[in-house]
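The other protein chains are all here in position, but one chain of the complex has been omitted.
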Amino acid sequence: MYGYLIRRLLQFAVVLLLGSIAVWGFTFALPGDPATVLLGPDASEAELAATRDRLGLSGSIVEQYVSWIGHAVAGDLGSSYYSGRPVVSELLDRIPATVQLAGFAMALTLLIAVPVGIAVALWPHSVVGRALQGYLTAGLAVPAFWLGLLLIIVLAVQLRWLPASSDFVPLWRDPGGALTATILPASAIAVHTSSVTARFLATSLGEVMGKDYIRTARAKGVPEREVIRRHALRNASLPTVTIVGLQLGGFLGGTVVIEAVFNYPGLGRLLYTAIGERDYSLVQGGVLFVVAAFLLLNLLVDVFYAVLDPRIRLT
Amino acid sequence: MTTAPNTPAPTPRRRLASLRRFARSRSAVAGAAGLLVLAALALFAPLIAPFDPAAQDGEPLLGPSGAHLLGTDQLGRDILSRLIHGARASLIAAAGAAAVGAGIGVPLGLLAGYLGRWVDAVAMRLVDLLLAVPGILLALVIIVVLGPGRLNLILAIGIGAVPEFARLTRVATLGIRDRDFVLAARGMGASTPDTMVRTVLPNVLAPIVIQVVVTASMAVVVEAGLTFLGLGTPPPAPSWGGMLQDARSYLYQSPSYGLFPGLCLAATVLCLDRIGRGLQLAVSGSGPNVATRVTTGGAV
Amino acid sequence: MVVEFTTSAGVVRAVDGMSYDVFGGETLSVVGETGSGKSVSVLAALGLLRTPNLRRVSGKAMLGDVDLLTLHEPDLRRRLGRDVAMIFQDAISALNPVQRVGHQIAEALRVHDRTLSAAAARTRVVELLDMVGVPHPGTRYDQYPHQFSGGMCQRVMIAMAIANRPKVLIADEPTTALDVSVQAQILDLLRVARQETGAGVVLITHDLGVVAETADRVSVTYGGRIVEAGDVTQIFTRPRHPYTAALLGALPRLDTASDRLLPIPGQPPDPSELPPGCAFAPRCPISRGRAVCTELRPEPVPDGSGTGASACHFPDEAASLLTARPDGEQAEPAGTQEGASEPEDAGAPDAPGEPPAAPVLDIREAMARFPVRSGLLARPSAWVHAVDGVSLRVPAGRTLGLVGESGCGKTTLARLVLRLVEPTGGQIMVDGDDVGKAGRSQLRRIRRRAQMVFQDPYASLNPRLSVGDNVAEPLRLQGVPHGRRRRQVADLFTRVGLRPEHADRLPAQFSGGQRQRVAIARALASRPGLLILDEPVSALDVSVQAQVLNLLADLQRASAMAYLFVSHDLAVIRQVADEVAVMYLGRIVESGSVRRVYDDPRHPYTRALLASVPVPDPVGRAGRRRVPLGGDVPSPVDPPSGCRFRTRCPIAAAVCAEQEPPLRLIAGGHTACHFAEETPDLASAEPAAGQGPEVRG
Partner (left out) sequence: GAPLLSACGSDSGESGGGTAGKITLGTTKIMQFDPYLTNTDIHIHSFYTYLIDYPSDGTYKPNPAGAEKWEFASDHKSVTITLREAKYHSGAPVTAGDVVTGVKRAQDPDAGFTLAQPTSFIDSATAVDDRTVRLNFKQPTPEPLVLDWMFAFPLVTAAGNTPAKLEHEPAGSGPFRLAEFQRNQRLVLKKNPDFYDAGKPFLDEVEYRFFTDEDALVAALESGSVDGAAYIAFRHADRLRDRFSLVEGNGRMSLFFMNALIPPFDNKLLRQALARAIDRERILKQVNFGIGDPVYTAFMPSSPAFDPAYLGSHGFDLDAAAALLEQSGGARKAVAGVTSGTPSVSTLEIIQADLKKIGFELEIAPQEEAAYLEALFASKLQCTVAAQPNNMQSPSLVARGRQMLTTKANTTFGDKVPPAYVEAVDAAASAITPEEQKTAYAALNTILVEEAWAIGITTMPSLFALDKRITGLVTDVRDYVNLTETKG
């Protein structure tokens, strides 16, 4: 187990290193120049050159990379070209908002997916089961951003129940406010992800229900409810945990369009803007952070998986 | 001396069994039919569409009427014609992205799974990396680097689909790498590439085919999302995502404008989804979990 | 009882009017080939059949005076596990992988007695584990199924089943997946459990040996029906149904090797298209086209004694089949097709005469180790000693049988020959060419001369290629042009008794026996001088197994191929082999001619194995001393010092731990035991079990 963990951590480092190189390669391949964006359409060549110098954009790529990675290892990802603030603090600013949205979205996802998945797996042919299957298909078919728009128009603009733009209200400061501010983007995301998760859970549960040990439990005389609760669900949740982990990882920086639609100050929007503005240091730091967070999260998921599954834990 | 009398097997033709199993799922057939209709629309768009999709002849933002069955858009173009032509963008994105994803991912997964060792290690780290960057960001960066345009769009979405294909193929390859018939092929003197292509590949195709469908439906949504961000299909070529983007601004003036592209998008995904489920049933009876695009492909 | 399923091919009547009963304290064996409806009937009776395509279950399943089929689910569940308990075939998968073993047993107690405290349940479970012979039950309680061996899992299942002292204990093939030694342990344990609980036991099996060893009464199933029922001795000595008789005839025997087995021709019936008359009629030697057999379905008719019944129109003719056994050729039913593999026969199979020429296969000190990777960089930290210094020779035209328990390295050794596993040491010569040193093209040539047939006919054919293409694969690889390939494939098909017209079908459309023929045809395609057969018949039913074994014998006679025949079934090896090698933990412990090894075994392991095999003859079973080998095979990662068998050896002494016994020439064969000279005398003095866990009553 420990050996496994350490090996995973090593892999993690390798991927990060690869990632940092790739991110650098990409940002330098980006057409457009931060100086032009910074100075706007009417700046002169000389001004641009001066700005490039100021931003540390002169010097060879390799030189820049080496100095950057050196700092990055020490936790210094450089400064944003625009705000002049350290990239780390720019990211730290957005992380609570991102985590909060991801948390809400995931909570909603599970809240929907678990009962729906179970119902679909156990009573696929009932009226409820069919209706829910319809929901699952629709959830996959409707793009989240489109759903978000509809939610805004109906709930925020027409009915004025909820705010259309979702400011970040920290949960610990104002739980009610946080809920109203986050619920719409979280729902728009969760309808889609819950469909995926519920389907996955339903399939695994369906598979598990056909396993020999379920038959054993029934043969022991365990009532059906308990068979499902104690034997089937735990086993069926195993593959689902991986999916949930991947989804959660995807929420970190991956909800660009939703954040744009709801004007939510998350990492995705930050990175999207940064790419548009050619804020290289922010893009590099940000993408690297997203990659690291994703990998770390999946590492945690794997550990959690191992906790759930003795076959992995004990070998 | 005895010989088993060969009991006649039920089907004379090969591969019919799974086709029939697919055909028995009514919803899968409906999905396939729907997709065929869409494909026909896309293919024969110029013949079917009542108007030139770029012609700005009508009054802008008309509701549905006799002349323009689904109304007109903000520039007075016929929405129905644009929808029909828009099927091209969506379907090309879908097919192209799936082809790119499979074209890169499957060989990668096959090599990683079959050869193992360092090939596997390197391939999987690459896949990890690709997987760790949210698909939409990846697509964004790729499009920004390569510039907008249909081909680049396809590449951008397709590359995002590579890890899924690679992982799926690798797992399937690992699953059969040590199976007797693969050993048998080696035992008969087949070379490694020969074994990989002729023996392993056909036997890992089933989940890949399903993933192709899954990827296609994901691509439809991501194409819409990217067009929505202004990086998708360039005008005046209509695309459903672009129409959605335009329409949202005119929702109040012309509510039906946004409805139709949204419905088309949903219907396409629905058809693909049905086909995927049908295929899954056909391939495996009830079937193991297919790695669906589990990250936030649709929840961008 | 009738059970029907809806399938694509129509309604499948898997159980078609089956009835049997069992009384307290007795063992009823339900025996029959795969697919004859054994499992489905009990599962349906207990309401455990849950597939969505279940169409109808009718009839009665009386437990005492309650009909289980009429009970509502909660009521039924209250009885399950308390009054009726089941033991399943694949014990490892029948246990929940993420729950502690102890908890799973405790659950069986606590669902029926909600007042039972956790602590009390634990105490009781530890008792039960101890009773079924699980060592260190206290520690084992908290372990998970994957930490148990198959045999241990089956013990756990039994503990679970007897926890509530049920009235009826149903065991569905409880030993099928297990080694003979473990099978013997489990059968013993079942016997103990029956005594312990006084339950009536229904033992479902396809192994006539097991039936003969354990049953009081027997029901024989065929095509979803009971074709014969009766007292165990009567069934084995005076069968009143031709199917029963044919089954007995097809069985290879440990005690005597017959020249030919008597296979039952054809395939078991497809339950979706049962014939109107007797389901067995198409394969029946006494039906012979009699109209009544094909038109009228025979109902079970009780025999005179009142204990037995037979569903045959001519019950009295059946027994004659059994007596016809010694001169089997005559009993061969007419009307079966003759394949091209018609034996030119004349020469007796093990005619001596020719002195053993240069061996086709010569294995010297072969060694194969697999790394156990762990730690930071996945460096191999230990090695699985799968094959650890094995020497064997197989001359042309002869068969070497290789036997041993699961995991002893048989498959690895077989694969070494084709270098499908990289050897760690030693030398393997095929026709004088060193396999280990061969370059790429030479290896390809060697692989052409030595071909392999795998155990699982369902896994060894490429499912995406038609059977014809499968067979043509080796030819394609040799660059044989397309047209010639087709002709050769057709030829090969006839040689193994398949219709060339079927070459276009996919493997999935063939039965196991047919597939194994395809696999053999493929192996023959490159005209090899050596066939490596890795458990070629273990996945097949007795009747089909006999067909394949006969085919192999015919082919050998015709082409003088050498066989390396790997099996865990001692009876099969006895039937096919000229020479036998017994393997234990990567080493050969005994080898020699069949007669020497079977009739005069000198190694305690061989002796124990032979003693573990159930003999399909109930007569005198009380007098037979079954001496199951205790415990499980030690891990090949860290084999015991000295003699590897010493940890389970009843006669182990100090020297065994210190010195590894070499293979010595003893009594015309080779044996690796320090006490090889004395074993025959020691036999009578050996204790009931080795140092492994004892079965306590």
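A, B and C are the chain letters, set down in written order, and residue numbers restart from 1 in every chain.
In this section, contacts are C-beta pairs under 8 Å (C-beta built on N, C-alpha and C of every residue); 3 or more make two chains touch, one makes a residue touch a chain.
Please read these numbers as outputs of a predicted model, since none were measured by experiment.
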| item | value |
| --- | --- |
| Visible chains in contact with the missing one | A, B |
| Which residue of B:Ser27, B:Gln74, B:Ser191 or B:Ser256 touches the chain not shown here | B:Gln74 |
| Residue touching the undisplayed chain, where the options are A:Ser80, A:Gln133, A:Thr182 or A:Thr255 | A:Ser80 |
| Residue, one of A:Gly78, A:Gly117, A:Gly139 or A:Pro163, that touches the chain absent here | A:Pro163 |
| On chain B, residues whose C-beta touches the chain left out of the figure | 54-56, 60, 74-76, 143-144, 147-149, 229-231, 234-236, 248-250, 252-253 |
| Interface with the unshown chain - residue positions in chain A | 30-34, 36-37, 39-47, 50, 54, 80, 82-85, 90, 93, 149, 152-153, 156-157, 160, 162-165, 167, 259-263, 265, 269-270, 272-273, 276-278 |
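The definition used in the following text is that only the chains that are shown with their structure count from here on.
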| item | value |
| --- | --- |
| Interchain centroid distance [CA atoms averaged], chain A/chain B, Å | 22 |
| Whole-Å gap between the CA centroids of chain B and chain C | 46 |
| Length of the line joining the C-alpha centres of chain A and chain C, rounded to whole Å | 51 |
| Shared-contact residues (touching 2 or more other chains) in chain B | none |
| Per-residue overlap in chain A, given as positions that touch at least 2 other chains | 210 |
| In the complex with chain C, residue positions of chain A that touch it | 3, 6-7, 10, 125, 209-213, 215-224, 226, 230-231, 234-235, 238, 308-311, 314-315 |
| Touch list for chain C against partner chain B, complex | 8-9, 263, 265-267, 270, 332, 336-339, 341-343, 415, 418, 420, 443-445, 447-448, 451-452, 454-456, 459-466, 473-474, 477-478, 497-499, 502, 504-506, 508-511, 513-514, 517, 519, 522, 526, 544, 547, 550, 554 |
| Sites on chain B touched by chain C in the complex | 1-7, 9-12, 14-15, 17, 20-21, 24, 179-181, 183-190, 194, 199, 202-203, 205 |
